[in-house]
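Every protein chain except one is present and positioned as in the full complex.
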Amino acid sequence: MLAAATAILLAIGLYQSAMAPDDYQQGATVKIMFIHVPNAWLSMFVWSVMSVAALGTLVWRHPLADVAAKAAAPIGAAFTFLALVTGSLWGRPMWGTYWEWDARLTSVLILFLMYLGLMALWRAVEDPSRAARAAAVLTLVGAINIPIIKFSVDWWNTLHQPASVLRMGGSTLDKAFLWPLLVMAIAFSLLFITLHLAAMRNEILRRRVRSLQMMQASRVSFTSEAGAGPKEIGAA
Amino acid sequence: MSALAALIRRDIRIALRVGGGALIGVLFFLTVTVLMPFAVGPDLALLSRLGPAILWLGALLASLLTLDRLFTADHEDGSLDLIVMSRTPLELACAAKALAHWIAAGLPLIVATPVLGLLLNLDGTATLAVAATLLAGTPALTFTGMIGAALAVTLHRGGLLLAVLVLPLSIPVLIFGVAASQAAISGPLPFGTPFSILCALSLASLVIGPFAAAASLRHGLD
Partner (left out) sequence: MRLSGRNLKCVRGGREVFSGLDVSAAAGEALAVTGPNGAGKTSLLRVLAGLLVPAEGTVALEGGDAELSLPEQAHYLGHRDALKPALSVMENLSFWREFLGGKTEDAGRCLAAVGLDHAEHLPAAYLSAGQRRRLSIARLLSVRRPVWLLDEPTSALDTAGQALFVALMRDHLASGGLIVAATHLPLGIEARDLRMGGAA
């Protein structure tokens, strides 16, 4: 159901984006915006979802919060990655380079690194509930830190390059661009919810498999000693 | 040699499983490289001039820091005792472990190089040159770093001490690696000269590293 709604909205959004007129300055490349902006928006939204989940982990110690946080991290990283890639594809014709150490780009890159670090943390710890607490602390620290990084990067960058090339807000957005953008934003949000729910279901199943395996391991084997052949021990 | 193949397979498998360190090295490489522009400033012309040096330093640190656990993990769980006792010569076993480490942790660094080259505004030739020199030079880093990893078992210490011991050993590799990359980008030296020396360093370390590591391990067990 949710998946269907996502697909329909995405189709509408893509159609509208394709139909949107070319920008008088940027030409057809402006259409990258319809993918780029929702992704960039979601890259930050997912971190806020994870921060709420992290609060759930630390304050209420709810296992579902762990699952939600863990499932969101790779999706958030994917959105951030897409935002970076579409951004650099957009930047190539606009600025003549794939990458510019511009304040906004740089802070998104740092966000991406923090997502990757978080995923590495989840992978590094075998016990999920211990990993959840460590990841929750890191997520919350990140939630405080990201705005700080953003400001400091702004400041860092303006020292060297007073006139930033990015001027998204500068050009007044015409209705012809605004509508497809909004539709795409909603479609991508729905996409996130769909993926997130699926990933959470996956994670819950994975944990159930894990606990079943541990139960199976702890079962005492009654195989007789001295080289008896392999015996079937129940069907787990 | 099925014993060595088994050892390589096992080490790669562990590196890729949960808790393994293979991909952390790449992440570290990425982070160190991203840190550099904050230190030197976002000037793209400057970054592309420093690019090869930044990438080399990042790869050097990433491959050395992940080496820390090469032998200590096996020492702690008792596997090292059995490896020392086995019919496989310890030198070959050490070489196999280093090779597995290079495949699991060194190769991903080289794969990540083009992306990082993009961030540092390196053009195609420059990126290719850095990737080629890393491909030729990182085995030398792994195989000399292995000596330090073996000493870490003897000394019951790892971390920074290991870095202090090993970093000076990797200076020649760094010199010729960056020199070859620079030669490919701007000249005036031909690329071939420093690159051949780099390959020679790798080959020499392929021989010296395992012997030194094995000697240190034999005396270090108790």
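As written, the chains take the letters A and B, and residue 1 is the first residue of each chain.
By our rule, a residue touches a chain if its C-beta (ideal position, glycine included) is under 8 Å from a C-beta of that chain, and two chains touch if they have at least 3 such contacts.
Everything numeric here is computed off the predicted structure, so don't read it as measured data.
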Of B:14, B:46, B:103 or B:175, the one touching the omitted chain in the full complex: B:14
Touch list for chain A against the chain that is not drawn: 126, 213-214, 216-223, 225-231, 233-234, 236
Hidden partner chain, residues of chain B it touches: 2-3, 5-7, 9-10, 13-14, 17-20, 76-79, 81-88, 221-222
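One rule holds for everything that comes next: only the chains that are shown with their structure count from here on.
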Interface residues, chain A side, partner chain B - complex: 88, 97-102, 106, 109-110, 113, 116-117, 120, 123-126, 156-157, 159-161
Interface residues, chain B side, partner chain A - complex: 18-19, 23-24, 27, 30-31, 34, 37-38, 41-44, 47, 118-119, 121
